[in-house]
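Take a look at the following structure, please.
A single protein chain has been removed from this complex, and every other one stays in its place.
Right after this comes subunit A.
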Amino acid sequence: MFRFALAALAALMIGPGAALAQQGPLHIEIDEGVIEPLPYALPSFVAETGGASEMAAQISQVINADLSGTGLFRQIPENAYLQRFSSFDTPVSYADWQAINAQALIVGGVSTSGGKVVVKFRLFDVYSNQQLGDGQQLAASPQSWRRLAHKVADVIYSRITGESGYFDSRVVYVSESGPKDKRLKRLAIMDYDGANVNYLTDSSTIVLAPRFSPTGDRILYTTFETGFPRIKLMNVGNVSGQLLPEVPGTMTFSPRFSPDGGSIVYSLEQNGNTDLWKMSASGGAPTRLTNSPAIETAPSFSPDGSRIVFESDRSGGQQLYIMPAGGGEPTRISYGDGRYGTPVWSPRGDMIAFTKQAGGRFFIGVMRTDGSEERLLTASFLDEGPTWSPNGRVIMFTRESPGAGGGAQLFTIDISGRNLKKVGNAGGASDPAWSPLLP
């Protein structure tokens, strides 16, 4: 629930994109499990130049969608507002906002000139009668207006929760179309909320399980373009790609970057046996990390790069194991009923998300890195492939519906297990991978 401190908040200079940690009178403690969202008011941002009103309305809309979409905030409808802002600098009448039970108020202005969109905003703590943090101004080219809105929402989220946001981020995934036995797959990128879809490949060949580099500028994925599974490294900026070298007669798949972007861990199959290997992202001889007759795949680095969690069926069924990043004796961490796969280390380092199969159902869950405190967040006919939001608060995953007409779509769930939502309105989609917060 909301915690209200009595101490007055010192105004902070807040650099854009910085992770914020201050606590003030207006504060949501996410760990306590927010059930009742915080009511806020956001009067549509003031158009400060002629012709900016449509842009101001759109930016306001996206900020509202970001904040409300978390399940932590609830926008009070604009027709309930008692005070109108004719200018960005109109003094706030706190009583008018207290009267409608708004706890936070966001006031903004938008101007467009010289090929730039400029957004200014201030956040007010209504019950403390004061501004929360300094006002901020952000500028971008008109085609990046959504990023401006996401940046504003990230700052607001951050000031109220004390954690960094996740709205100005993107997701690489596999776009799906066509019937189940002839499914067409192509690599695509979208904003985290499903907007701005761009296709990176055509649908002439099967592509699977893309992953961003730590800086988001490169993508690793598996492609059948040679007729056999191979790993491809793509530069997002110019959409050029190259197949990674491989040993003839083997299959390579399941590639992941190390947190420093310098190396790639992946699965290599030879004579029916799949093990984990590692190669430098800049070339050089691969080294072997596991050596067992079992299937070892779906690796994921710890954020500090020192360890790798992966799945192996060496004990009979798929289970999760952690080993040093250079290889070595793995420690099993999953011991519950059923099978555990696709482990993904959280960006905060404290948890591992996974896919679980038990009793003919699929679940997305999280556990501590020692395997304790397992919690299942979702359940369905087929949920798989979790990926973490940059702040480690939300998980996106693939949900596939059963039957001949079944298809895959992307969903998000809060790690509290609340706020299950479908992502975007696009058609079929699978294998999401969340980017870091954009710079």
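One rule holds for everything that comes next: a contact is a pair of C-beta atoms (placed from the backbone, for glycine too) under 8 Å apart; a residue touches a chain by one contact, two chains touch by 3 or more; residues count from 1.
Rule of thumb we're sticking to: contacts and distances are computed from a predicted model.
Novice: Would you mind picking the UniProt name of the chain not drawn here, from "MoxR family ATPase", "Branched-chain amino acid ABC transporter permease", "Peptidoglycan-associated lipoprotein" or "Cytochrome C oxidase subunit IV"?
Specialist: "Peptidoglycan-associated lipoprotein"
Novice: Which candidate, A:G50, A:P77, A:G227 or A:G283, sits in contact with the chain we can't see?
Specialist: A:G227
Novice: Of the listed residues A:T70, A:T290 or A:Q318, which contacts the missing chain in the full complex?
Specialist: Result: among the candidates, A:Q318 touches the missing chain.
Novice: Tell me which of A:E36, A:D181 or A:D337 is the one touching the absent chain.
Specialist: Result: among the candidates, A:D181 touches the missing chain.
Novice: Of the listed residues A:G341, A:G365 or A:G392, which contacts the missing chain in the full complex?
Specialist: Hidden-chain contact among the options goes to A:G341.
Novice: Pick out which of A:A47, A:L138, A:A281 or A:L420 touches the chain that's been left out of the picture.
Specialist: A:L138
Novice: Can you name the residues of subunit A that touch the chain not displayed here?
Specialist: Output for subunit A: 16-17, 138-141, 143-144, 147-148, 151, 179-185, 189, 198-206, 208-209, 222, 224-229, 236-239, 249, 251, 253-254, 267, 269, 271-274, 295, 297-298, 311, 313, 317-318, 341-342, 355, 357, 360, 381-382, 384-385, 400, 402-404, 406, 430-431, 439.
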